[in-house]
Structures are given as structure tokens and as C-alpha cells.
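The complex is shown incomplete by one protein chain, all other protein chains being positioned as in the whole.
Chain nomenclature is as follows: A and B, assigned in order of appearance, with residue numbering initiated at 1 for each chain independently.
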Amino acid sequence: MENLLYTALFAPLVGSIFAGVLGGRSKMMIAGLVPSILLLVSLAASLVLLGHVLSTGTAVAVTMFDWINIGNFNVAFGFQVDQVTAVMICVVTVVSAMVHIYSIGYMDHDKGFNRFFSYLSLFVFSMMFLVMSDNFLGLFVGWEGVGVCSYLLVGFWYHKRSASWAANEAFIMNRVADLGMLLGIALIYWQLGTVKYDEVFANVDKLDMTVLLWITGLLFVGAMGKSAQFPLHTWLADAMEGPTPVSALIHAATMVTAGVYLVVRANELYAPVPEVGYFIACLGAFVAMFAASMALVNRDMKRIIAYSTLSQLGYMFVAAGLGAYWVALFHLMTHAFFKALLFLGAGNVMHAMHDELDPFKMGGLRKAMKGTFILMTLASVALAGIWPLAGFFSKDLILEVAFVEHHFILYTVLLLTAGLTAFYSFRLVALIFHGEERYKLFGIHPHEAYRFMLIAMSPLAILAVIAGFGFKGDYFAMVTQMLPATEYHVHSPVVYWTMVFGTQIFVGLAIAYAYIKYVKVKAFDPAIESNFFYKLLINQYYIPALYEKFITVPYAKLSRFAWKQIDQRIVDAIVDLIATSIYKLGEVSKRMHTGNLSTMLRLMTLGFVIVLVIALALQMMAK
Amino acid sequence: MEPVKFDLVALNLNTIMPMLITLGGALFILIIDLFKKLDKQFYVTVSMATMLLAIYAIFQINSAGRGFFDVMLVDGVAVISQLIILGASVLFMPLALTGFRFREFKFAEYFAFFLFMIAGFQFMVSTDNLILIFLGLETGSLALYALIAMHNRQKSLESALKYFTMGAFAAGLFAFGSMIFYGITGSVEIGQMKTVIEGNNFSNMPLILLGTAFMIAALGFKLSIVPFHTWTPDVYEGASAPLAGYMSIVPKIAGFVVALRFFDFLAMADDGVVQTLLWIAAVATMTIGNILALVQDGVKRMLAYSSVSHAGFVMTAILMGTTQAHVGMFLYWTLFLFTNLGAFAMLWISRHPSKQFDIRYDHPFTKFSGMVKINPVAAVMMAIFMLSLAGIPPFAVYWGKLYLIGAAINSDHLYLALIMAINSAIAVYYYLKLVVFMFLKDPSQNDGTIYNMNGTFPLRLVLIVAAVFVIASIATIEPLSAFIQTHVVASGF
Partner (left out) sequence: MITLNHYLIVAAVLFVIGMIGVMRRKNLLMLFFSTEILLNSVNIGFVALSHYLNDLSGQIFAFFIIAIAASEVAVGLGLLILLYKRKNTVDLDVIQNMHG
């Protein structure tokens, strides 16, 4: 089992190094194939590990070597695959294996083909490191690793100014949040003297309540950054500058869910402080609604899906915040499948439309792209939460959790958001695949993606369909060995069925409304641009503008001041002064070396006398 | 009256054998020269063979101790320093096989003097008898003056005269200092002096300090301790590059060994006067040498001042007086040997007898402008030696600096360690100045071969040996320091 663990973890790294060695060369098919095959190996190993955990109920743990050993700060370099990790590694490897294969087609004509696979595999390695680590410090290393890879991949087309800007934004915003997380970890170590999960969780009751509040709060700040929760959410939409497979893998299925994973993993820290949990849930519900509203009007296909991701992350945090950790993890899993599928479909559309992102310029694509149409519709149905697809089982469960826990405001918000979700999803589908073929105006001849790309998407499609009813039972039995096994049942059957059907009908109506409204659209209607709500939403509630005005610009001014006034005028001046005075001293003493032999001999005698005088003076003093 | 006994075994001829071999080699060259004029390849070969034989003889000394009427004292320190002296000589000797013709190598006397000089320094390090030290010192120095002057140029004569005159003065100081110590202790052997002075519990301190002042002045001249260093830049500038490099290593290690033998017990006196004196001298030397090196225009002159600074750095080992410091001293000097060998060999290869780069200097900084573009191999080599001299890891001298600063900290000389560190930082500036000239400026020449026209296979081989050692020092540092450690400990330092 240990070797399987190592295989699952290190196969992507090997792939990354292999592609990285070829990174400087022009496109080589082998640079895409080898990492993909290695990822399939990693996937197979992960599945076997999952089977092992599922059948035996015991975790696989290894300690590679003592990692940090300074004084009495001792961290072993250890990994473990328990029930939660097993779910995570399977999700990660499934999605990334499919994304790798898909990318071979998607990046076909890109100059940075080899480099792309190197980064992508490195990302997978970092993500595996993050979820497999058995201590907070290893988690942090993986956390930073995925951050770096995200930076590299968002800025993959670094020659585009917007791409490098977005990469920087994502990186810097995450650094701010990571500081919080690092402080949280430091606090844990300071209080408990260990960062290993088992030891930390076993000693939670020794912690002071205030300290625990700080720890959980600080850790959640980290989670907020990585999972793009308000107010650190702006980077996620801008990160869509990266290649679409990257958006599918990193900014939908895996990395952004790391925050949820962190809260789930540290559930024993969060359990004693329900007020933090409640805050998380409220924030999650707010973000769910807030992001969905922005998705309603956006004219950028990928951004719409990104806001949808944000919204769904909000759902997960509601579940996690309310203590339904297994529900959060379940939604994480199903969401990974259908959202990755949705993004990959969007990638196909983008390719077909020559990188056009505005759905108002598409329409009627279902004839040209039948496979993509089916897959994306499937993903949208799953996202909207229609029975019997995956989204229904996980998302409705979250609604039930909110209801059963008597948080009716949260429940209402989430219910409304479910409607919004259905609306914007099918607005997108309608605009892209139905109605008039508006793209003809722009002289584009769309074509379907490579067959193997569709085949690579199909496992995700199957999972998006069956993950709900197929896996729920086994999944519940497995993860509740670790996580609190609270089942959320609405006691009255009348209420229950009303809720289920009510939700389904509500969602169905939203879908129907979206279709009716957008199937017949001929072109974008500029009249709406003057609408107050439209302006508010399309400008993302003016939050980026506010950040620009109140944070970025003043900070730039401050930096400039520190550079020009403090660094150059004071620090540099002092350093220069020291350097020039030493140099001047040299020039002066240089003049003393006249090269005249008499002077040299006199200097020698003088030196002798000085030595003698100092010696005798010291001798006097010593007495 | 007892008859004179002459017992060969009691003489312990082994102890004197290495010097006898070098002296024999020198005489052999002189005698051959009487009958037939031969070219320099022959003399170089004979000299090399002689020196290698002498090294072999050193390894044959299995019982360290006294010999030859108890005048010789071949202890571990003597063995290491003789190995450094002979090793450096073996490495510098092939530099005579230049591409261009230089006048001094036509004379057999050049090589004979070279061997005599080596024998002189060998004697100097393997005895504690002041007479023999003085004799060895003068033999070595007088031969060296002649060698410098043989590089037939106006500047060489000037530097030889300056060196000679100051050397004669220093000899007078050494003799007078010896006389004072003879008067205090009634002996000319350092070991005896130590016993007597410590037996009297340093009772005659003012007189001892007077003698010490003379000795510091005399040895300070040899070691280029400020303010007795004024000859160094002029002599380095006037002498040929290999000889300048040689002078930066061999006479100084001989001087250091004598200083170690002489000052070690004086510095350990309770009142700490001599220790403070050495402290001031070492700090002044490393700082002033550094500051002056900053403002030089000629590379050789810069290296001269920098070697003054290095001498001050190593001088600290004597005042610390711990075993670690003494090991550090020899270690530093071995590493410095290879680095300076490389740097000066590089200058020598780039020497052109007719082409003038500057009115005054053979090797102005501007000569190396943009060298990396026209002769990248040479530029990279030179850069490695400069980085090593600057004490940048992982190159050779870095380990020496690390060892000595570590020794300073371990012996509670914290301010000294700090000053050493600051000085190392200043030194980086002027070494990197050359690197900047080589790598960042525009070339001053069109043709890169101008930098290695003086080069031949033996010269390149020497250069490669130096470069390999400097780069691979990270691997050799452990066994080297272990070897030095055993020898230093065996001789009680």
C-alpha cells in the first residue's frame, strides 16, 4: 500500500519533470502523452487506495523522513490516505487525468505545449501533496505549491498583459490570505507543540476557547483566499485568462475547493466553536447568492461559469459551516465532475468560435457541435440540480441541512440561488446552442472538437450523472467513519416531499424562463445597459473598482513613497555614504604610498616605534 | 678533553634530507651550466625532479623530532609548511615554460637561485634556532631579490632595490631582536626561551616587549603587516606575475611559521599585551590592505594589496592561539595558494611582452574589459579565481575564511570575528570589480587570443590544476583539514 501511495503522489511529479526538461523545445507529442499516462497510473493507484480504505476502513500512513528538525521543532515528512483523503485524491486524479488528455487536443496548436504539461502535472503533484499530507505544515507546502502553479498557469500566455495581471492578482490575493493561514498554523504549534493532524485533534480540548476562535478564524482566512470567498473573490473571475483546461481543473474542480477541504479536514477544530461555523455558513450563503447574481448578466462564457463555481463554493461552505462536513465534501465531489465537464465544453465552444467568449455572438451551435451540446447540457442539468443527476443529490442535501438545522433564512437564500443557478446555466446553454446562428455574421465556421477530447470528457459526464444516486450510500458509509455522521431528515414526509418537488418545480420554471427569454434572442440588446441593476451586476457591484481606488492606488502611492523617499533618500544614501567614505579613505591612503624608498623606510621605523609605544603603554595599563 | 664524537645515526640526517636535496639540485644546475648551456626545459625538468624528490624525502621522515646537532626541529608544523613551500614551488615552476621568450629563464642561475631560495625557506620553518632561522631567512630573501631583478625591466630593478633595502633593514631589526632575547634568556632556541621566560613568570616584561617590537617589525616586514607592508605593491608590480604570485605564498608561510613559533607563547602571557599588539596589527593589516586595494587600477597591484589583507586575516590565527585557529591558518594558506596560483597564472598567460595596454601597468583593469565576449574560457577561469579570493562559496578560500572566523568565535574573539566578516565583505567589491570589467563592459580588443598568447601546455595544465582544486575544494576540505589537524596537534600548537 505504501508503494501505491508513493506512486499516486509522485507519478505526476515525474511527468512534470519529464515535460519540464522538454519545456524549451517546440511542441512534442510525447511531452503531453507521458504526463497523461503517468496521471492514469496515479489515478489507478488512487482508486486502489480508495478500494483499500473502503474495504478495510483503515487509513494508509507513511513517514518518509524527518523533514524539519530544529531544536525541539520536529516535523516528520508524512503522508496518509484516510477516508477524506481517498475521496479527494480520486476526485483530483480523475479530473486531472481527463483534463490532461483533453489538453493534448486543446493545446494542440500552442507553442508552449510542453511547458503547459509540465505546469499542469506539477499542479497535480502539489494538489496531491496538499491533500495527502498528514500535518498542517505539509498541507501548507502543497497549498503554496498549488498557488504557484495557479500563478504559472493563469499567466500561461504571459505575453498578454491581462493574463499576467490576472496571474499577479491571484497570487498576491492568495498571499494575503495565506498569511492568515500561516499564523493559524503557527498558533496551533505554539499552543500544542505539534502540527500533526492526529495529535492536534486529540488535544483540541486542551485549547482555550479564545485561542480556538483565533485558530479557526485564521485558518478560515486562508480558506477564503484559496476558495475565493468574499471579499477575496475578485481573483477567480479574472483567473479565467488562463487556458480553459486550467480553469476546469484548477479553478473549478480542485484548487479552489482546497478551502473546503481544509475546513472539512479541521472539522474537529471547528466543531467546538459553532459561532465560527455559523459565520462561515452565512458568508457561504451570501457568496452563493452574490456570485449567482453576477452570473446572471455577464457576457463572458467563462466568467459566467467562474461565478457559478464561486456560488457553488458558497454552498459547500454553508454545509461545512453548519457541521455537515460529509455533505460539503459530497458536493465538492459532484461539483468537481460537472463543473469540470462544463468548462471543458466551454473550451470546445471557444475553439470552435476562435476564442470568442460572448454567447450573444454564438447561437445555434447544436447542429455543428452535437457532442459538446449534449455534454454541456448534461452538465448544466446536473448543476441546476435536476433529479436524478449528481447535483440534485448534493445540492438538495445542503438545502435540507439548512432547513433541518432551522436556519430558514439561509435556506431561503439557497433556494433562491438554486433558481438563479438554473436560470444562468440555461441562459448560457440557450444562447450558445439554440436559436439563430448569429455567429455567421462574423464569418466563423464552427467545428466539433477532436473525438478523443469528447471521449476524455465522457467519464466526467457519466460521473456527473451517476455520482449522486450511485455513490451516495457507499460514500456516506465510508466518510462518516471519520466525519460526524449526522443524517439530515425532514421528519414530516409532507414537508419533505413538498420541499423536493417544490424545489424541482422552482428550478424547472427557472430553466423554462431562461429558454423562453434567450432562445429567440437576435443580438445583444443595448437598451438594458442603462438599467441600474444591470450596471451594478456587470460591474461586479463595483467591488473591483473600489479595491482599485481604496487599496491598490493608495498602496501604490505608499510604495512609491517608501521607494523614493525612504529607500532612495535615506537607506541608499547612507549605504552610498559609507561606500564613498571608504573609497575616499583609500584615495587618501593611496597618496601616502609615494613610492619613495626613504619614505618607506621612515614609515617602517615609525611603525616600529608605534609598536613599541603601544606595547609599553599597554604594559603600563596592565599593571 | 673528550674526543669529538661523530655519530651519523644521532645526526638524524632524515630531518635535513629535503633541504640537502634542494641544495644538491641547485648545485647540480650550476655545475652543468659550467660545461654546457642548456635550454630552460632542461632546467625546469631538473628543478621539478629535485623538488618532487624533496617532497618524497619529507614523507620519509617518520619520526618527528630534532636532528643535526639538535639544530633542526622537524615537527608537524615543519612538515606541513615544507609541503606547502615545495608544493607551491612545483606548481609555480612550470610557469617558466612560456610561449614568449623572457630573458631571466635563459640563465641557469635563475633556477639555481630558485632552489636555493626554497632551501632557505625550508630551513627557516624546520628549526627553532634563531641562528638558523636568520640564515634561512636571508638565504631565501637574497635569492629572491636576485630573482626579481632578473626580470630585466626598469620596474623590476626598482622593486628589487626597494625590497632589498627594506629587507636589509628588517634583517638588522631581526638580529637586534634576537640579541635582546639572547640577553634575557641566554639561549638562541625558541623552546629554551619559552622555558626560561615562563620560568621567570615574564618578570622582565619591558625588555621582552622591546624585543617583541623588534621581532614584530622584522617578521611584519616579511609578512607584509601594516605599516611594514609598503614594499608589497611595488614589488608585486615590478616582479613577473609568477614570481609575484609565488611571493604572496611561500615567503609568507615561512614567516608565519616563525611568527607562530615565536609569538605563540608570548601572546598567551597573562597580561595579554602581545596578544593585543597582534590584534591591532592584524586588524590594521586586513583593513588598510582592503581599503587600498579598492582604489587600484592595476590588477597585480590590487592583488598585492589584497594579499596584504589576506595576511592580516591569517595573522589572527596566531593571536587566537587555539588549535582550531592554527589548523585554520594552514588550511587557509593552502586554499589561498591554489587560488592565487590560478589568478597569477592567468595574468601570466595574458602577458604580452610588446603590446602595451597602459603606460604603467602590464595588467590594468581595462585590459580585461569584455573579455567574456572574446575569450570566454579565460574570463570564466579568472572569474572563478576572483570569486574564490572574495570568499564566495563554494570556492576554496571561502572555507578558509569560514574556518578562521569560526575559530575566532570559538575563542571568544567576537569583535575580531565581526571585523573579519566586514573585511571579507569589503573585499568582495574589488574582486568583483574585475569580474564586472570582464563580463559587463565592452571588449577593448578585437582578438581574444591576445589573452593567451603567452600560454603553452604546461601553463594551461597549471591553470587547470588550480581551477579544479578551487572548484572541487568542497570535497577536499575534509581530508585536508584532517591531515593538517593531525600534524598541528602532533607538534603541540
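To be clear about the criterion, contacts are C-beta pairs under 8 Å (C-beta built on N, C-alpha and C of every residue); 3 or more make two chains touch, one makes a residue touch a chain.
All figures in this text were calculated on a predicted structure; none of them were measured in a lab.
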Among the options B:Ala168, B:Ala284, B:Leu432 or B:Val465, the absent chain makes contact with B:Ala168
The one residue from B:Leu23, B:Leu83, B:Ile118 or B:Ala149 touching the chain left out of view is B:Ala149
By the document's definition of touch, the residue of B:Pro94, B:Gly238, B:Gly328 or B:Gly400 touching the omitted chain is B:Gly238
Listed in rising order, the subunit A residues that touch the chain left out are 590-591, 593-598, 601-602, 605
In the full complex, subunit B touches the hidden chain through residues 130-131, 134-135, 138, 142, 145-146, 149, 154-155, 157-162, 164-165, 168-169, 171-173, 175-176, 178-179, 182-183, 186-188, 233-234, 237-238, 295-296, 301, 360
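Keep in mind that, in the parts below, only the chains that are shown with their structure count from here on.
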In whole angstrom, the CA-centroid distance of subunit A from subunit B equals 62
The residues of subunit B that touch subunit A in their complex are 161-162, 165-166, 169-170, 173, 205-206, 209-210, 212-214, 216-217, 220-221, 226-228, 230-231, 233-234, 271-274, 276-277, 280-281, 288, 291-295, 426
Residue positions on subunit A within touch of subunit B in the complex are 582-583, 585-587, 589-590, 593, 595, 597, 599-601, 603-604, 606-608, 610-612, 614-616, 618-619, 622
